[in-house]
Structure formats: C-alpha cells, structure tokens
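Sharing a structure with you now.
Removed from the display is one protein chain of the complex; every other protein chain stays in position.
Up next, subunit A:
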Amino acid sequence: MNELIKLSATELAAKLRAGEVTSVEAVQAHLDRIAEVDGTLNAFLHVNAKEALAVAAEVDAIRAAGGAGAEALHPLAGVPIAIKDLIVTKGQPTTAASKMLEGWMSPYDATVIEKIRAAKLPMLGKTNLDEFAMGSSTEHSAYGVTRNPWDLNRIPGGSGGGSAAAVASFEAPLALGTDTGGSIRQPGAVTGTVGVKPTYGAVSRYGAIAMASSLDQIGPVSRTVLDSAYLQELIGGHDPKDSTSLPNALEGLVAAAESGAAGDLEGLRIGVIKELTGEGYQEGVQARFNESLELLKAAGAEIVEVSCPNFKYALGAYYLIMPSEVSSNLAKFDGVRYGKRVLPEDGPMTIERVMGATRAAGFGDEVKRRIILGTYALSAGYYDAYYGSAQKVRTLIQRDFAAAFEQADVLVSPTAPTVAFELGANDNDPLAMYLNDVATIPANLAGVPGITVPGGLSENLPVGIQFLAPAYEDARLYRAGAALEALLEKQWGHSLISQAPAIDTASIAQEA
C-alpha cells in the first residue's frame, strides 16, 4: 500500500503545499488503490480517472509556477475526493444507484460540485449508495452491494455506504455524503470513519437528488474530524439556488476542531440522552460509549443526563414524513424527459401505461415500498392522521432538543445501536433495518447538526459516538468530536482506522 493514501486530507494537503508530493502522485495512488480493492468492495459506481488526473496536473502546475496563483489555491486544492452518486456532476454519470437513471449525464453541476471544482479538488468518481439513498446498508443499490472494509461479509451502512467504505479503505481521503435520517453518520459509525450532518441549510442542496427535501443535507465524510471541518467550510454557505439555505456561512469550524484536539474541555457541558442508551443498544456499543464518557469527563467536561421523551416517536414520524416527500420527489422519474423509458409489452400505448411500465421496471423494491407508503400517508382523509401528526411530532422533538440544550452545550449518544450487521441479515425485515437509524433520525427531524467519530471496536467492528449540537452551532460538534478523537487516539496510541484489517481481495469474487 502506498503510504500516501494513509495520510489524512489535511496531512496530504500540507505535503502538497510543501512540494514533497504532487497532486498527480496522490491521485494516482488513490486510483491504484481503487483498482486494487474496489472490485471487492464496490464502493465506486464510476471512476473518474482522466478528469481527476487533469485537475491534479493543473494544481501541480499552478503550484510549480508559484506566486499569487499558488498563494490563492484552496488549502485542500489537489486533495482527491469521492462523490456520493446522489449528487449531480457534469461529465460523469449520475445514477442515484437506480436503474431509472442508468447512463444519465447531468447537464449541470450541483452547487457543492461547483465549489469543489473551484477549489480544485480532483474528483475520483461517484460512490455507491442505497437506491435514491433509501436504506441503511447499501444493499438496496441497483448496482450491487458495497462491502464493509472491516468485514467483507458485513454492510458498510447506508445509504452512504460507498463514500464511507471508500474513505475507510483508503480509496479516498475525503468524500461527500448526504444525510436524510443518518445516511452519513451511520455508515461512518460502522466503518470507523468520521461523518457530519451539518445544520439543515448550512450546505446547499441544489443538485443533490432529493429524497426527503425537509430532511436531506449534504455533508463531509473523512477519517479525521479536522478533515471534515475543512470540507464543510469548503462546501457550506448560502446558495441563492436553494431557498432553504442559511443566509450566512457557518464559520470557525476548522478552528473549533483544532481547539478541541488540543484537549481542553473545561466547562463543556455534555448531555447524555437517556432515551438513546440502554435497551436496544448492543452491550459492546454501550461499553465503548461509557468509556468515551469517562474520557471526556476526565478531560474536564461536565457530563449531565438529559431526557428527550418525544424521541420515542421520532422513528414513526420519520417513516411518515420521509416517504410522503419521497412519493412526490420521485414522481418526476416517469420516462418522459430523461432516464429510463420502458414501453408496456402489450395493450394500448398510453402515457399513463408508459409511465407505469417505466416506474415498475426502474425502481427497486425499497423505493417502491416508500413511494407507496408516502402516497397513502398523503391521501385525502389520512393526511391529518399521518403527515399532520408526524409534523406535530417534529415540533415536539424540536422542543425536546431546545430543553436539552438548556442543560448541555452538546448532546451525546451512540451513533447506531449495533455494529455493522451481516449482508442479507435484514432482507426480510425492513423494520429491523429502519431501527438502525433510531439515534440519528431526531437530528434530521429537528434540523440540528450531528457528527459521528470512531469510538473503538466491539467484536472487532467499529462503534460510533455521535455528538449533536443546536442549529447553527456546528462548531461545537467539531470541538467535542476532535477532543474525543484525540483522547481516544492518545489512549490507544494509534487511530482506529489504522487497525482495519487488510482487504482480502481473493476472498470475494471480483464483480464484473
């Protein structure tokens, strides 16, 4: 393994600036790693080698020329990044891991992609996900499962399993994810990586294929907290194309991560959410969580217990609001303007029947399940009981958060109740899969930010620790997250990800 790929994004950026390594070398090292292991992992749906190398060469040339051009380069310029294939990109296919968009090329870039291009981060390619981001395991991709680098027979989490696996397996130092109910944080937890769901509106959603508009948020995926801070500062800020984006950019994220890593937690009040521990949480997960609390306490943090009594309704409310928005957001995939078109095999050729045949063939089962649920929940006569009640729960959860943040500066919980489950374990039980998001969903319903940081191993599999902060206070996440990361690594004497086993590419047949 080329040592270059083991560097964090920040470390690699420093070497690029110092001229110790070129961006072309760094990109090529990651492309080599992808060639080596991705046949086994299937983290990438598309590898963008040519363009990535061209951007890398451009950065190298600017840097070689020196002067104002080199000075003006973004700190992450030349550091490669992987993009979840839910985010539209010019020049590369965007599929949302669905047959519906097989071969579709977007004529426009998402706002976050424009920012990444402007900062000259070479894009390595597009990563796998559950179809249209619906799932917690990446088993629901139309293009095959992604495997967890820690155990190839286990899920990498979802929906952003591709981005998490790519970062965990050193195929990329950075990736973009999207988080509607935990799709950045839960994969981060089960792959031993860092993932952040920013405050709703902190990052433009323009160009992220909508799953549930009121919950979706793009965020960073990385191996260190500091790397995520840099990436969120790059992709965040107001976007006139997204009416729900915040008027001002959130600042001080990198500084917060740096101050957290220095270890001073004096006076920080950390609230343990009573409802997100105990029953339903694996023993090993609970043990790592408790150890993390002890470390934080020893470093000067004040640990308090808070109660969020309405969190028990969060999962139910989520599975009404999310499918309702899904049923409307996915209506546009009908074969009329772009993407897949399937003609009915017999009978009259009417537009309704073409749309029906297209949607029947183009969507997978999990997507159909949610469209049907949402269509039902929005129906006249049921709207108040389902969508209306769920929106009220949302308000109650926001109040729970508001009350908890009176007592604590940040809240903490395990990110997911279990370590990565085995591929196929929940095939016949979608509800069991849905339960994996029980700790991450409240943040989406309330619009508050959340981070997952590696908290150790249970059964040789990663456990994630989640911090939550009030809306707009993403900096607090970076401070607490970086502090815990530093405390744990100091205790272990190494990073968690450095303990990941070598990927046995021979054990799994390479997929065509």
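One rule holds for everything that comes next: a residue touches a chain if its C-beta (ideal position, glycine included) is under 8 Å from a C-beta of that chain, and two chains touch if they have at least 3 such contacts; residues count from 1.
One rule holds for everything that comes next: contacts and distances are computed from a predicted model.
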The chain not rendered here carries, per UniProt and among "Amino acid/amide ABC transporter membrane protein 2, HAAT family", "Biotin-dependent carboxyltransferase family protein", "Purine-binding protein" or "Aspartyl/glutamyl-tRNA(Asn/Gln) amidotransferase subunit B", the name "Aspartyl/glutamyl-tRNA(Asn/Gln) amidotransferase subunit B"
Candidate in contact with the missing chain, chosen from A:230, A:387 or A:434 = A:387
Residue of A:324, A:413, A:426 or A:466 touching the missing chain in the full complex = A:324
Thinking of the whole complex, not just what is shown, which of A:143, A:206 or A:363 touches the missing chain?
-> A:206
Which one, A:64, A:118, A:336 or A:385, makes contact with the chain that was left out?
-> A:336
Residues of subunit A in contact with the chain not shown = 87-88, 94, 96, 101, 104, 106-108, 110, 205-210, 212-214, 240-244, 324-325, 327-328, 331-334, 336-338, 351-352, 355, 375, 378-380, 383, 387
